[in-house]
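My questions all concern the structure below.
All protein chains but one are shown in place.
To keep things simple, chains are lettered A and B as they appear, and every chain counts its residues starting from 1.
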Amino acid sequence: MSPLASEVREVIVGLNDSRRERRMAWADRWNRQPKAFRISLVVLLIAALYVVPLTKPPLINTPHVDFVSLLGTSVVPFVLMALGLNVVVGLAGLLDLGYVGFYAVGAYVIGVLTTQHANLPWLVALPFAVLIAMAFGVVLGAPTLRLRGDYLAIVTLGFGEIIRISAQNFEWLGASEGISGIKRPASFGPVKFSALENRWYWVFGLTLILLVVFLLRRVEHSRVGRAWTAIREDEDAAELMGVPTFKFKLWAFAIGASVGGLAGAFYAGKNITIYPADFQIANSILFLAAVVLGGPGNMWGVIVGGFAIAYLPERFRFLQDKRYLVFGIALVIMMIFRPQGLLPRRQRAAELTRAALLPDASDPLAEEAADATVAERRDDA
Amino acid sequence: MRKMMRVGMAMLAVALAATACGSSKSTSASSTTAAGSAAAGTGVKCSGIKIGYLGALSGENGQLGQNMVDGANIAIDEWNAANKDCQITLVKSDSQGDPKQATPLADTIVQDKSIVALLGPGFSGETKATMPKFEEAGLPIISPSATNAQLQNNGWKSFHRILANDDKQAPAVSALIKSKGAKKVGVVDDASEYGKGLADGVRKDLGALKVADDQIDPKASDYSAAVNKMKAAGVDYVFYGGYYAEAAKLVKQLRGAGVTATFVSGDGALDQKFVDNAGKDGEGALLTATGAPPNVNPEFQKKFNDRYKKDPTLYAPESYDIVKIYSDALSAGKQDRKSILEFLGTYDKPGVTKQIKFDSKGEVAGDSVYSYVVQGGKIGGQGIIK
Partner (left out) sequence: MDWTNFVNTFGDNTRDGLALGSIYALIALGYTLVYGVLRLINFANSEVFMLGTFGSFVGLWVLDVPQIGQEKTGMALLLTLAFCILLSMAFSGGSAVVVELVAYRPLRRRNAPRLVFLISAIGASFALSEAVGAFGAKKRDTYALPEILNTNKRLFSIGGTNILLRHFVVVTAALILMVGLNTFVNRTRLGRGMRAVAQDAETARIMGVNVDQVISLTFLIGGLMAGGAAFLYILYLPTTRYNVGFLLGIKSFTAAVLGGIGNIRGALLGGLVLGLVEKYGAGLFGGKWLDVIAFIVLVAVLMFRPTGLLGESLGRTRV
């Protein structure tokens, strides 16, 4: 390694260290506050999340499109998708490139059940959407989860396409015309879900997001979550230690799929028209970008990532058809300067710092770099 | 994908032999209208009235939307010149033709109460996605280009369109093919809402004449499986439902494989770019459209030419007509969404493209479908298909 590069690395490692210290100091200070204060602050923060976006705050507001409508049409589905995909990719470490398939399943179940095929209300159809998506997760996962890494990636991508093309080919699913006239969630009292009322979509969507976060946190901190961590870090070791890896991988797939189904159901209830073309591979890639951009494994991070991916292209509408060019460049820059994501999992952040010092057995190139650093450090000492 | 027909700008360059006697009739009628409405409009008083536009202005179909805005701007300027005390503006929203992008844009439009009527939405997909909002807001809608045959069946009171839908086009296509004495016809589509919808109509109308059909993926570029199927079936006509770029590739690949069947396609392929891309392989191809040809009205053609230095582009005459209808409403003192919508129900006047009268579903009366043939590297009009 060139002397310059190693110097740069020293600076980065140093930066990470001081950043970590700063964060520890903050966490410390936070924990020392009275419990009542902490709870009220969190409540206030959540209340602000509900209300502030509805006021279309300047700077954040999207000048050309209705911001509140955007929240329901793309932000909520994207955040939910990022949360669901995070279970698969961020927690269990399985690369899924066809995650949009479950989004499609959720949306199509709502589409089929709330239109002429069954005419159920949206809310009654919702559990079906979630459960059927989950069933798809299990059915697709069972034969494929024995594959590893990139093989799994291409197979899931294939399944995503198979779901989309099937929707496009079956007349019963509306073929290319998709399904229109989908029912919105029922209104009651002042809570209205209509073409003109977008506010309650945000309130409802945010509630769903918080609910999903709450449930996923429970899972993450349970035996299942620990099993996922073990699988992600080293599948063979986990298997040797008696973790039934296949079972837990299937769980990750099923839970991720059900959240995807929920996102699709919400999308169908907001957009009331769905097309096979809404579920192209490119969407899977954007969902994955949301997870990695936000910080895989950290739910707050992927929420920020999902928001960013859904919101930024609309915020930068004035760039017109150069929006995605800028977006692509921004992705590369983000990855180079913040590979751990915007809000990384603490563990992951630590790994990235530590990795520069300790050899990582799973990656030969990392090993090379790490060894070099260690050697240099030894020289310094 | 979006249903619509994309026909391009270069078509303007096409010199059309004015064959349709129908078009010359509407010409003389509409010249009086234009003059009449301008005179009637003088001195109308209003303030801050806007007309919305929703459709593609950038992206792959951006040119089509630009055509609509070009046509509309002529009518807007005519109105503003004649009515100093009632200046109107066109508020443009660029959806790129994508239903997902159109939805939040539609929210912005319905919330701006000064927008009293809408030109658009451009494509059928975005129309389907946004109409429930417009319907609920009671915003008068006239689309210059959405031709999906199901749109009128949703019970939307505010929905109107100014050209015949695809259900009118498919029988015309079959009639055209049958009139040429076809024995075996192959039908191919691109799985898009527009292409498949039109092709399915043609399949139904052709009945036993259709001996082979297939579908291609427009994102791919090698269509040899479909080509081989047509070749094996020995077809003498091939109908393709889809857009010009793939139509050009398909016809080239058909010819490359030695299939000499006459190539027929709908308005999605009616574009000079189809001719340019297909080169000599496109010669003799038959095309159909519900949109009016550039020379549908010589007076409008001249106005358009004077301003943009080119012949009217696809959907520009329709868009001009739509703004004219709205200006007539303003002249009649209808200046809010509700009264303009009521006004549309009673409207019956010649425009530059046709006599304009909407039925209860919002469909325009009359169902002219025009046919065209590719000859010598140009698209030539052949008049209305009987």
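Assume contacts are C-beta pairs under 8 Å (C-beta built on N, C-alpha and C of every residue); 3 or more make two chains touch, one makes a residue touch a chain.
This structure is a prediction, so every number in the text was calculated from the model and none was measured.
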Next item on the list: Can you work out which residue in B:Asp85, B:Asp112 or B:Asp217 touches the chain that's missing from view?
Entry: B:Asp217
Checklist line | Contact partner of the left-out chain, one of A:Ala104, A:Leu293, A:Ala308 or A:Leu343 | finding: A:Leu293
Next item on the list: List the residues of chain B that touch the chain left out of this view.
Entry: 59-60, 191, 212, 214-217, 219-226, 228-229, 231-233, 245, 248-249, 253, 255-258, 273, 276-280
Next item on the list: Could you please point out the chain A residues that touch the chain left off the display?
Entry: 5, 8-9, 12, 89, 95, 143-144, 146-148, 150-151, 153-155, 157-159, 161-162, 165-166, 168-169, 281-282, 285, 288-289, 292-293, 296, 321-322, 324-325, 327-332, 334-336, 339, 348, 352, 355-356, 360-371
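FYI, only the chains that are shown with their structure count from here on.
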Item checked: Distance from the mean Cα position of chain B to that of chain A, given in whole angstrom -> 40
Item checked: Complex contacts: residues of chain A adjacent to chain B -> 62, 64-70, 73-74, 168, 175-178, 180-181, 194-196, 198, 271-273, 275, 277-278, 314, 317, 320-321
Note to self: For a test of understanding, state which residues of chain B touch chain A in their complex under the given definition.
What the structure shows: 1, 58-59, 62, 93-94, 96, 99-101, 103-108, 110-111, 125, 128-129, 132-133, 135-137, 148, 150, 154, 191-193, 195-197
